[in-house]
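And now, chain A:
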Amino acid sequence: MNDTKPDALPRLVPLLDVRSICRTYDDGTVRALKDVSFSVFRGEYVAIMGPSGSGKSTLLNLLGALDHPCRGEICFEGQSLATLRDLDRFRARTIGFVFQSFHLLPTLTALENVQIPMFEGTLNRRARVQKAEELLCLVGLSHRLKHVPQKLSVGERQRVAIARALANDPLVLLADEPTGNLDSRAGAGVLDLFDQLHRERGVTLIVITHGAEVAARAERTIWIRDGQIDLLQMSGGVVTRCAV
Partner candidate 1 sequence: MRSLTIAAKNLRRRPFRSLLTAAGLAAAVAAIVALVGVAESFESSFLALYTQQGTDLVVQRRGGAVQLSKGVSLKLGQQIRELPGAGQVIGGLMDMVAFESRDLFMVIVNGWEPDCPVLDRVKIQSGRRLQAEDKNCVMLGRILAANLGKQAGDTVEVYGQPFHVVGIFESFSVYENGAVFMLIDDLQRQMDRPGQVTGYVVQANPPGDPDAVAALQSRIEALDPEIAATPCAEFVGSLNQMRVTRVMSWVISAVACVMGAFGILNTMAMSVFERRTEIGAFRAMGWRTWRVVMLIVQESLLLAGAGSVVGVAGGFLAILALAHWHVTSGLVQGDLPLRAVCEGIAMAALMAILGAAYPALRFARLAPVEALREG
Partner candidate 2 sequence: MLFLEVIAKNLMRRKTRTLLTIAGLAAAVATSTALLSSAWSFASSSRDYYSSRGVDVVVCRAGVSERITSSLSAALAGRLRALPDVAWAEGSLTEMVSLGERALIGIPMHGVDPSGPTADKLEVTSGRKLAAGDHRAVLLGSALAEGLKHRPGETLQIEGTAFHIAGVFQTADAIEANTIIAPLTDVQDLMGRPGQVSEFQIRAVPAANDTSISRLCREIESLHDASGRSLGFKALPMRKFVDSDTETRLTWAMAWGTSVVAVGLSLVAMLNTMLMSVLERTKEFGLLRAIGWTRGRVMRMVLGESLVIGLCASLGGAAGAGLFVRALGTWSYTRNFVQPTLSAEAVVLGIALTIFAGVAGSLYPAYRGATCVPLTALHFE
């Protein structure tokens, strides 16, 4: 498969390349994903949208190297996930997760929560703390460093989660319904933060959602329905053609 762009940009290797993946459950009776293919390039802000039961969660798990496809392969910067032995390390280096339920460790402060992914890295303690502080400032929580999640508002908790996701300088930020548990104001704040990260730091974002207003903020949207890519949708820029 190949991509074509309307304006002739030089050919780049996609950051994330999904090729004809399938995922079935229950011994082949339930097909969650059928022959899905698409690419994401470095610096893109992509939304994956679809109703519940469409296979979004399955797709998220596969992209996040939490699960394996039954067929097809997923490549990051040209390297197929199937060839990797240590997926834990890979996830630590490559992917930053942002979950709908935040999943912060309740006994640790915001500063400590952000440092958790860094344990697998090479920074010493002082450098870790410093970097965590910087990230929290970046997301606007410099005044909340020593607070435990219980003492933070839901919006603030998600921001901590975002800072944590950036801790290891991942290749891609993978967000699963990031505003699902937030009220509209907090949700807007988080989406503004995504914009800021994308614009100012060139972070590659993949946001999975069922809300149109969330998807509207992205550069382009990939639609999923019944386990298959459904439509081409363009919102400002690049078109991806997918096999159906």
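Regarding selection, all candidates are chains of the complex that A comes from, given by their letters.
For the reader, a short list of remarks on this structure follows.
Keep in mind that, in the parts below, contacts are C-beta pairs under 8 Å (C-beta built on N, C-alpha and C of every residue); 3 or more make two chains touch, one makes a residue touch a chain; residues count from 1.
For clarity, every value in this text was computed on a predicted model and none was experimentally measured.
Candidate 2 is the one, among 1 or 2, that touches chain A in this complex.
Against candidate 2, in their complex, chain A makes its touches with residues 61, 64, 66-67, 86, 88-93, 96-97, 99, 103, 105-108, 111-112, 115-117, 119-120, 125, 128-129, 164-165, 168.
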